[in-house]
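Here the complex is missing one protein chain, while the rest keep their positions.
Chain IDs A and B follow the sequence of writing; residue 1 opens each chain.
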Amino acid sequence: MKDVVRIVIAMLVWLALFSALYGLEGVGCAAGWQHIQVTGATLFQAAMTLAFFVALLILAAVLVGLRSPLFRSASPFIAHISIILAVAALVAGAWTLFPALALSHCA
Amino acid sequence: MNALARHRALSRIWSSQPGWRGVISTVNHSDIGRMFLLVATLFFLIGGVLAMLIRTQLATPHSAFVAPAIYDQIFTMHGTVMMFLFAIPLFEGAAVYLLPKLLGTRDLAYPRLSAYGFWCYVFGGLMLVFALLAGLAPDSGWFMYPPLSSSAHSPGVNTDFWLIGVTFVEVSAIAAAVEICVSILKFRAPGMSLDLMPIFAWYALVTALMILMGFPPLILGSILLELERAFGFPFFESALGGSPLLWQHLFWLFGHPEVYIIFLPAAGVISTVLPVMARTTLLGYRWVVAAAVALAFLSFGLWVHHMFATGIPHMGLAFFSAASTLVAVPTGIQIFAWLGTLWKGRPRLTLPMLYIIGFFFTFVIGGLTGVMVAIVPFDWQAHDTAFITAHLHYVLFGGFVFPMLAGLYYWLPQLTGRKRFFRIGEMAFWLIFLGFNGAFVAMHWAGLLGQRRRIAWYPEDAGWTAINLFSSISSFVMAIGVAMVVFDIALHALLAIRGSRNPWGAGTLEWAMPTPPAAYNFASIPIVGDREPLARDPALANKIARGEYFLGEPRGELRETLTVDAASGIPEALVIFPGNSTLPIALAAATGAAFLGALIRVYWVIPLALLFVVGLSLRWGWSQHAANCPGFQNVGRATLLPQAIETDRSPGWWGSVFLLVADTVLFGSLFFGYAFLWTVGPNWPPPQWLSLSVLELALGLIGAAAAAIGLHVAARAASRGASLWRGLLIALAGAAMTIAALAMTLTRAGQLTDYAYGATVFVMIAYALIHAAIAAIMICSLAYRTLRGGASCPRKSNVNIVRLWTDYAAFVAATSLVATQFSSYLT
Partner (left out) sequence: MDPAGPAAARIATLWWTMLAGSAAIFALVMLLLLIAYRRTPAPHQSEHRQERFWLYGLGLAFPLVTLAALLIYGLVLGETLVPKSRDNVVRVRAEARQWSWSFGYADAAGLRTQGVLHIPAGGPVDVEITSLDVVHSFWAPRLAGKLDAIPGQVNVLRIEAAEPGEYHGVGAEFSGPGYSGDAFTVIAHDAAGWAAFLGRATE
């Protein structure tokens, strides 16, 4: 069972973060954050940018965790797959969430 | 005991009853698998006939073949039948039939559950067929968007048939998915660690997990829409605080993963068949497994690409556009792994391979058009045109039907024990291949010229007449090809001569048995040390038949197999399966009666039917433990193992875990709906919030905690062999408190038809209440068995199962109470 968790955890975390950022975008627009200014940017921009980097940090932490002897699987096969998937999740995080940095808000 | 005597003894133990009694009482996976495959094929033919009617209608402009009202039913039912009654059940059938044979075991984890799932599927399918024949079929398109599907715009019973029939069929899919997950993780040949599993098992495992995560959102959506239609709860009614977009989110949260649920098993077939046809092994096994897992998860982050034109902000669309392009990467890895495999080996051009080449040709096109529509601006033009219809058929037909036909011809000798004799299959392939491409290449073009999907007629001057006629003629060519395949298989089953065992020279275990396979699969359960055990040891089949491995000596009348440690494949326990039983069909009928009651709106039937469901379920659960606990037993090769139900984590515990995964997703979707309406629902806030009641909150939270603690105490007592009573009483008191608190909240949810908020609160609390009731029933049942003293033996595992469900109920009760009671403070 633990090995199954090792395999699915990284992509599951990606999915959770992806949904969270999409949700945050919805909440931000509904609450009108794009009209609130904080030090040069809108609150909306600030929140999304922060969320983006936090998300990447979490995914990187999962990767480090799965490589560390503490959580690494005893089976080389599972260890290898779980690490491939953790890298995939990190790449997926950057790839799918980068619009948070750049794109127009709420339109 | 020699091989023949062993065969006779095992056959007697495992056989189902003769004649029609056998059909309704069999629980054997080979029987159920074949029945699944047969019924799914029948539905494919029904869906195909509907497709021909569509193409007849569209062949000419201003067609008067059928009126729009009928045409709408035809295309809606075509999509519904193909997606829910053909593709998913065909996968289930293939998995049910093949998995134990591939994994080297004698049956699936819960034989009676497979039968139950099958009968739910048949009964649900019959409801939809009845609707079709009676002219009452659903007619709002296979994704049933409200408000078109709401009672104001679809007053008839048509939509109810869809909501209720499809949900019933999905119950069967969930049952099959739980079965498949546990079987793959626990029911394998000794020594088969995860990295030695046949690749098809990996794909089936991933697919089953996806079903558990993907189907609950639609089940929830269907329940909500049916509540809206039947009782006027305004979940999707924007004037009353609901949102039509909520349905679209819930539907596509299911709908996109659905496409990959259909594709992944087909990819599993290719990964199995293609290397054999290339006389080599799969290139990059680890990468293919990782790609399948990545694909599964990525596909849950794509659903909004079906909603690019609904006015969601561009940043939101961009997330999903990016994810939709990324999903092409794991797909690409698999495609190139297969091509690399062909380069690595010496490919033959057999009939299965021909279909795989057909797959490459069509699926790559479908994938490329898929990337195109993932690009937002292009989708704004292509969305809801014939371009999409063409794309989706390239993916579904190319990515599912072609590989499944390859699989059919590959495993046909295993299924029948015969040799293919007539050469109709090759000709049929060319008709299907050319017909398919002709029909759907044309539709891309029509779509780009502006032809919308789902139109019943078009004017002459639109300029699509020739394209549509060509498409229709091609699709009839394809239909002739499909008919020839059916004819070919029928001839094969009736006339062909006996073939040799393992005609393709494959290396996996399903070929290490006599064909057609015996009901028990393996006379003794082999030890596996290689991904292709049969290739390494060609004498394996004989050794198995001679009983050289585990459980080679049949004992009494028991159907026995082994479970293993999920990761390493080390044998863990002995399993004794239940025998033939009509309990599954009876339970499916009772479940069906509840659904039918909802459909014809005779609501008193539902509690009555549910009473039967509970009664039959309890009987089902108890009959499992009729055997006493003999402790460790000899399973052959000087190995002593305990019985599975005596271990801490029995198969029932594992099944509960996976069922609760699906349940958690359902609850999560409900929570999502609540938050969604709150943040983006038009016309908020509601006229009235649920006010905070400290009494309800305290009672509910303390009760939930007490129930969980009670079972914790009981579990500790069970492992010490002490009395369970103290723990059970605490738990029961806790459950009663929780139920009381939830019931009080439920009555305060307000006027449910006035506003979506109150209706949503009601559904959340009702969900928690149902789970609290389930937990209470389980605790009572455990207490009753303790009272009778019968529970003395498999006690630990039973307590653990009840504990799992109680903990979940406590979690749900606490979460939904907190989420609703504080409503008025959250804004």
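The rule is simple: contacts are C-beta pairs under 8 Å (C-beta built on N, C-alpha and C of every residue); 3 or more make two chains touch, one makes a residue touch a chain.
These figures come from a predicted structure and were not determined experimentally.
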item: Sole residue of B:244, B:301, B:413 or B:592 that reaches the chain not shown, by the stated touch rule; value: B:244
item: Options B:157, B:364, B:702 or B:774, residue touching the unrepresented chain; value: B:364
item: Contact partner of the left-out chain, one of B:31, B:72 or B:532; value: B:72
item: Chain not shown: contacting residue from B:5, B:23, B:49 or B:309; value: B:309
item: Selected from B:450, B:578 or B:621 as touching the chain missing from the view; value: B:450
item: Interface residues of subunit B (partner: the chain not displayed); value: 67-69, 72, 140-141, 145-148, 152-153, 238-239, 243-245, 278, 283-284, 287, 309-311, 314, 317-318, 321-322, 325-326, 328-329, 332-337, 339-340, 342-347, 349, 357, 360-361, 364-365, 368-369, 371-372, 375-381, 383-385, 448-450, 452-458, 682-683
item: In subunit A, positions touching the absent partner; value: 95, 99, 103-104, 107
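The working rule: only the chains that are shown with their structure count from here on.
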item: Residues on subunit A engaged by subunit B in the complex (per definition of touch); value: 1-4, 7-8, 11-12, 14-15, 18-19, 21-23, 25-27, 29-30, 48, 73, 75, 77-78, 80-81, 84-85, 88, 92, 95-100, 103-107
item: Subunit A-facing residues of subunit B, complex; value: 185, 193-195, 209, 286-287, 289-290, 293-294, 296-298, 300-301, 304, 313-316, 318-320, 322-323, 326, 330, 566-568, 675-676, 679-680
